[in-house]
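Below is a structure I'd like to ask you about.
With one protein chain removed, the remaining protein chains of the complex are shown where they sit.
Naming follows writing order (A, B, C, D, E, F and G), and every chain is counted from residue 1.
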Amino acid sequence: MGLVESGKMPKPLTNLLNISRRYSIWIFQWGLACCAIEMGAALGSPRYDVMRLGVIPLPASPRQADLVCISGTVTDKMVPAIRRLYDQMPDPKYVISMGSCANCGGPYWDSYSVTKGVDQIIPVDVYVPGCPPRPEALLEGIVLLQERIRHEDMAERWKGDPIVVT
Amino acid sequence: MLLNEFLFLAAALFALGVYGVISRRNGVMVLMSIELILNSVNINLVAFGAMNGNLTGQVFALFIIAVAAAEVGVGLAIVLAIFRNRRSVDLDEVDLMKG
Amino acid sequence: MSAFLREYLTVAIFTGVAFGLLAGVLSVGKLIRPVRPQAEKYFNYESGVDAVGTGWVQSPIRYYVFALLFVMFDVEAVFIFPWATQLEIYGWFGAVEMGIFIVLLALGLLYAWRKGVLRWT
Amino acid sequence: MILGLHLAYWQTSVIRSLGVLVAVLLPAGTFVYIFLFKMVSFMQSRLGPMEAGPYGSMQLLAEVGKFIQKEDIVPDNADRRLFKLAPYLVVATVLLVYLVVPFGPKMRFVNFDGGIFYALAVSSISALGVLIAGWASANKYSLMGGLRAAGQLIAYELPMVLAVVGVVIQAGTMNLSGIVAAQANGKMFGFGGLGNPYFITQFVGMVIFLIAVQAELTQTPFDMPIAESELVTGYITEYSGMRFLLFFIAEFAAVGSFAAVAATLFMGGWAVPGIKFDSGVMNVLGPIVLMAKMTLIAGVIFFVRFTYPRFREDQLQKFAWTILIPVALANILVTTVLKVAF
Amino acid sequence: MSDAPAPETDERRDRLVEVLRSELGDRVVDSLVKPGDDVWVRVATDAWQETGRVLRDALRCNFFDFLSAIDWLPSPFGKSEDSPLDQRPALSTDIVTGYAGGETRFQVFARVTSLPERVSITVKADVPLEDLAVDTWSAIYSGANWHEREIHEMYGIGFRGHPYLAHIYLPGDFEGHPLRKDFPLLARHVKPWPGIVDVEPMPDEGDDAEAEGDAAAEGAE
Amino acid sequence: MGLIVAAARNADAPVLVAQNIAFGVIAAIMVFSAFRVVTTRNVVHAAVYLVMVLSGAAAQFVLLGAEFVAITQLLVYVGAIVVLFLFGIMLTRAPIRGEERATRDSWPLGAFTALVLAGLLGYSLTNGFGGDRLPRYCTTAAPLAGSCLSPSGTRAISDAIFSTYLIPFEVTSLLLLAALIGAIVIARRD
Amino acid sequence: MTAISDRQKLAYVNAQAADGRVNLEFETEEGMTLNMGPQHPATHGTLRIVAKLDGEQVIHCEPVMGYMHRGYEKLLEVRTYPQVNTLVNRIDWLGSFTNEVPFILASEKLMGVEAPPRAQWIRTILFELGRIANISLFLGDTALHMGGMTAAFYAFRDREFVLNQIEAVTGGRFHPNFDRIGGLKDDFPKGWIADTKAVMARLRDFCDEIEDLVVGNEIFQARTRGIGIIPGDIAQSYGLSGANLRASGVDWDLRRDVPVGLAWDQCDWTVWTHPDGDSFSRYWVRLQEVREATKIVDQLCDGLPSGPIMAKVPRIIKVPEGEAWVATENPLGEMGYYVVSKGDLGPFRVKIRTASFNNISVIPWVTRGVYVPDVISILASLYFILGDIDR
Partner (left out) sequence: MPDIYGKGLLKGLGVTFREMTKTIFPDGMTKRPSPTKGAATVQYPHEKEAPAPRARGVIALKEDNCTVCMLCARSCPDWCIYIEGHEEKAPPRRPGGKPRTVSALDRFDIDYALCMYCGICVEVCPFDALFWSPEYEYSEPRIADLLHDKTRLGEWMETVPDFEPYEAGSEVKVRKVPR
């Protein structure tokens, strides 16, 4: 239906849209564990001030969010909620997996109640290593994501069925 | 413009309002229908006022709006009281006479 | 056409233009935005879980009382405004008349106050 | 010939409408950039958007470009038609308020006899849009937010209306241009050098009006309807993409419209003391002057917003009904007595 | 750890045990007092609830620290730090209980504090294997409510008279009681331990602790 | 539709064409909305349709030169009474999909009554006011009172209230007070 | 100010009345259930609150936990003592160093070793820095939950300096893994003490700022005074600890009352209590605690003894058989480890007594009959960390 899916988007328009997506990333206010505090520092601390990069930490509801940063331990009890909230975000949407816990279980890799990596349930765009990563490391991840968005081909992204990782 | 245009419009609203008052089950909807009737009266008043070139119609329309406000306030309060006691605003199920 | 109606026509045209523009922007967006229907996307948001309970708010009666008070005072304001423009002419007579009017309604507020409907518990 | 005239009228109207839209979007965008992005950042010892354009000045364009390509989600349970209608209602009420604000002696879109009355009436309709948005989302947070918002909007509509009465009594007219003229040509305690800006002679009224504006705009400390720590984002919880952006624009455009009304009512509108009231130069200067005054008032609004915590819902209602409204009524009585006595 | 040498007797803690003995009689099975440090008392299973009442009312131990349980069975899995191919070393299955003794595999223990006396006490009770349940403390110490839910989930120990003994941590469909020693941590079994790769030991390094310590010291220089 | 045609036919002067068309369009919207108010199954939809009827009425008032009444209609009806309605609805449970049975079984009786009423009214109106025309809109700046349709200023209305209709005005405040107290008593009674 | 006894009596009566209503209301299916969480801005992450409402009034409120349950007590059974030490950092992720101390102390108690004085002083300094890092965030966060967002930014700004100091010593902003059985991993780097004292002065300024911006604000007081009153005996019965207990008028601080061998008794500081037991007093007590902590750090920095930082312990640590309990006054309240050792490389069983678990168990009691916004302010003022609840 849309121009995007058909891949007929004119190149300059694609560039324009990519640039605007790059500089307006509304990040979902949602932290899970230790990393959430470092994410909070990146969002809230004047020293890092992620708003400079165009990442706006306003939305408390997934409906207005572009980016969700899975910051912390993902437990089995939490998985359905994460999946649900990710689904409820409108496309185009991005995921940053922050910290070892979200990357693949981290310190709790052998626990009976922890999911070994958030990429088992939702597709991840950028992995930020650390336990927890420093706020600068998250900023670096965001800059990396912005670079990728800048050169993203939306038609490629929308090809095929919605990405479902089970 | 003909005076009748407005009067016909008012008549149509009036008739619809009467239909609503008689046939609606929901108490709130009945009150809305009454609003339709009051509005038709207002249109008539203002139209006649314009016809006669004086302000009586408009002033009375204002008073009617005030009366409508009072009516809705009390009416909805009654509906709410019914709802609280019967858990329903269905006028069919509510027989006030029984108590 | 009288100048009076013409100004209201401006209002109508303006509303039309504004609505048209909003609708236009929305339909432009339709061209360049994706549609990715997934069942869960259209579930209601409730902090990430299925909706709990029946979901109907039994909103407190006090909201109604506030709305009621508002309606009554709003009607009062309707009468105050024309009076306010002409106060200079009415003088003390107008002041007293409106004083009575306002005091009567203020009695209502006082009644509500004393009855405790302005408090929540 | 008449047809030609009508057509011309159509054209001018459309052009004027576009002018109003600019007059709405310009201050709204400015306020978002200056206050939401920059001033609050400086208050918090940080910088705000810096990357998009020089000093982040292109940030707003990026926002619009982003939201326009976001998916538009209507939840399954929602009432589709009303869900889609609500943002239009909210935006339209805001836009319609702008129509009556005069920007100069000739710079005005419409000149209603009951200008301020019209502005208050139109702005009271936004409660309707908010309630509908809350209800149609079929979401608990939305519904509670909508109810709270509507309860709050109507509770503070009243002090606002009553605070305006004092101005109307003093000016003797409801026409906003007339109120501007009354302030520019009035005398303050027999001294006419500065005119009679009502923020001095109607100080109580202005304070009540500004508090009511703060509440009407659902800004902190009166932001319970969209209190994110309680109700996520209240009645806009389910809105995404452009529809959300409409609410967002409406919020800031409303700041502009109320600031414009407040500037006109209490700060002399587009007029400045010292320049002849109806000289032609004011047609150019007026909008700038008004914009400056609006920015000042909006600055106060956001300054308070980013400093205070929020009230509780019942404290807010109690504040309105037991303090603001009695004070506003007393203000009317005092103004009446003064007006009649002198 | 205070600088002064530990005193031989501790009147406050001895008094605690005495009062408990006088109130509960021979249902106080065993006790241990470490002077100047801590006190442990083991009571009979059927006296569990009454112990709580005595502690609260007679001893003014109003402050509730925690309530927990322990599984004294040695873990049959060790730390899984070995090759999955290897034979697991046969670990002892003998139950060796801790302070104040014990007779069964599961014990519940709780700790309460008397703020004015500045003294705490740990009480224990055996949980009979045939009927994994004790009486609830939640009526005596409100805070015990959640602790008992946690124990119920983690060990499968029931609490008679508990108002709402539901899952507290784990999703509803979780099976097993994780804190029991025979509950395996599957991830540790599945993943090969990276430390098993066979490399000859360094010539100057032995297996025992002292040698390693020396090596570290050398490395530091 | 009929109303639009009627309006167009009644166009007695070119200047009035626009007003007649405006009247026709607004009237058609109003009648349709009023019809939906009394037939829709969803209470909230009914309230929204009611808003359209009320705003339409305000527009008609503008056409009749009653500016103050029109704005009052917006302020009180749309901004206050409908909000009151919506509060009432939300206090009494409004299912989002509408009610199963919104009309009574006796609705044919209502329809019959309404039709008869409409017929009677239409007949008597055609008989009574068949050819009465409203005065034209004034074009001059200072019209003679009553000779043409001019927007009536707020001041004039104020004068009317505070001279001829002073007693009704004061009685209104009593009425509002009584309604307020009554409604509080009814709503708060447990 | 009403006399506190009157207010507490009132709270009791209200609670009794609410109790009666709960039973009544749960049977009739009236009212609405409001679900906050697992994703909700008010719940610091992943707590879930299910509140049964009558309008905006809470009839019953039930926290649902476990969204951050990572199985600590099980994991600690398969880890060696150094590995346990690094894992427990992540229980109360804001308190960082404070998590390690009671575990290390308990292990030391079992082993019968004692850290040298310098190590104990450094431990105390880092402990108090952890407290400041933790509670200063609380001061901002609570204001944020009541809508005052600027305080949160100030808190994050000044907290960074404390984290910098912690990082300069331990290498980790949050998870220091710095404490060792018998001493510490490392010593202070050069110039650290002077920097720290400057940071402490800064934090006292921050406390003054918060005092002006939040505590003195009438709106904040209206939102918190008389809200969520917890009487002292109820608090004890639920095992509330830390500032929550002291705000209920119970004068109990483990640092002073149960000395565990750290250097608190070497300096001059005050235990603040507040008689009211409401949300405001909890906030106020914590604010004073930050101030006291800065004083403690200053004094300890001045009097830091010289000497080794490590006692003589074997390279491979095997803890002798036994049971030991050590609790310390952590930022959130009393945190203790009940360590059962069988003489292995790792503990046999560790019961972790965390403060937040007990602190929030009072929520169903304290939220009966309050309004939805009060639930938020009470939650915020009780102050919990999800990792500390769920472990």
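As a working rule, contacts are C-beta pairs under 8 Å (C-beta built on N, C-alpha and C of every residue); 3 or more make two chains touch, one makes a residue touch a chain.
The structure displayed is predicted, hence computed values, not measured ones.
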item: Visible contact partners (per top-of-document touch definition) of the missing chain; value: A, D, E, G
item: Contact residue for the chain not shown (choose from G:R157, G:R255 or G:K351); value: G:R157
item: Residue touching the undisplayed chain, where the options are G:P38, G:G140, G:G172 or G:G277; value: G:G172
item: Option from A:M39, A:V128 or A:M154 whose C-beta touches the chain left out; value: A:V128
item: Touching residues (missing chain, whole complex) on chain G; value: 1, 79-80, 82-83, 86-87, 118, 150, 154, 157, 164, 167-173, 175, 177, 185-193, 209, 212-214, 216-219, 221, 225, 304-309
item: Absent-chain interface as seen on chain A, which is shown; value: 46-49, 52-53, 97, 100, 103-107, 109, 117, 119, 124-131, 133-134, 136-137, 139-141, 143-144, 148
item: Interface with the undisplayed chain - residues on chain D; value: 39, 41-47, 50, 303-304, 306-308
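Note that only the chains that are shown with their structure count from here on.
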item: Chain pair, B-F or D-G, that carries the greater number of C-beta contacts; value: B-F
item: Centre-of-Cα separation between chain G and chain C, whole angstrom; value: 45
item: Chain centre separation in whole Å, for chain G relative to chain E (CA means); value: 23
item: Intercentroid distance (Cα basis), chain F paired with chain A, Å; value: 53
item: Set of chain F residues in contact with two or more other chains; value: 18-19, 63, 65, 67-68, 72, 75-76, 79-81, 83-84, 87-88, 90-91, 151, 154, 157, 161, 169, 172, 176, 179-180, 183-184, 187
item: Residues of chain B touching at least two other chains; value: 62, 65-66, 69-70, 72-73, 76-77, 80
item: In the complex with chain B, residue positions of chain F that touch it; value: 3, 6-7, 10, 16, 19-20, 23, 27, 30-31, 34-35, 37-38, 43, 46-47, 50, 53-54, 57, 60-61, 63-66, 68-69, 72-73, 76-77, 80-81, 84-85, 87-89, 91-92, 99, 101-104, 106-107, 109-111, 113-115, 117-118, 121-122, 125-126, 129-135, 145-147, 149, 152, 156-157, 160-161, 164-165, 168-169, 172, 175-176, 178-180, 182-184, 186-187, 189
item: Contact set on chain D toward chain C in their complex; value: 9-10, 13-14, 16-18, 20-21, 67-78, 87-88, 91-92, 95-96, 99, 109-112, 114, 117, 124, 137-141, 143-144, 147, 150-151, 154-155, 157-158, 161-162, 165, 168-169, 172-174, 232, 237-238, 241-243, 246, 313-314, 317-318, 321-322, 325-326, 329, 332-333, 336-337, 339-340
item: Touching residues on chain F, where the partner in the complex is chain C; value: 15, 18-19, 62-63, 65, 67-68, 72, 75-76, 79-81, 83-84, 87-88, 90-91, 93, 137-139, 150-151, 154-155, 157-159, 161-162, 166, 169-170, 172-174, 176-177, 179-181, 183-184, 187-188
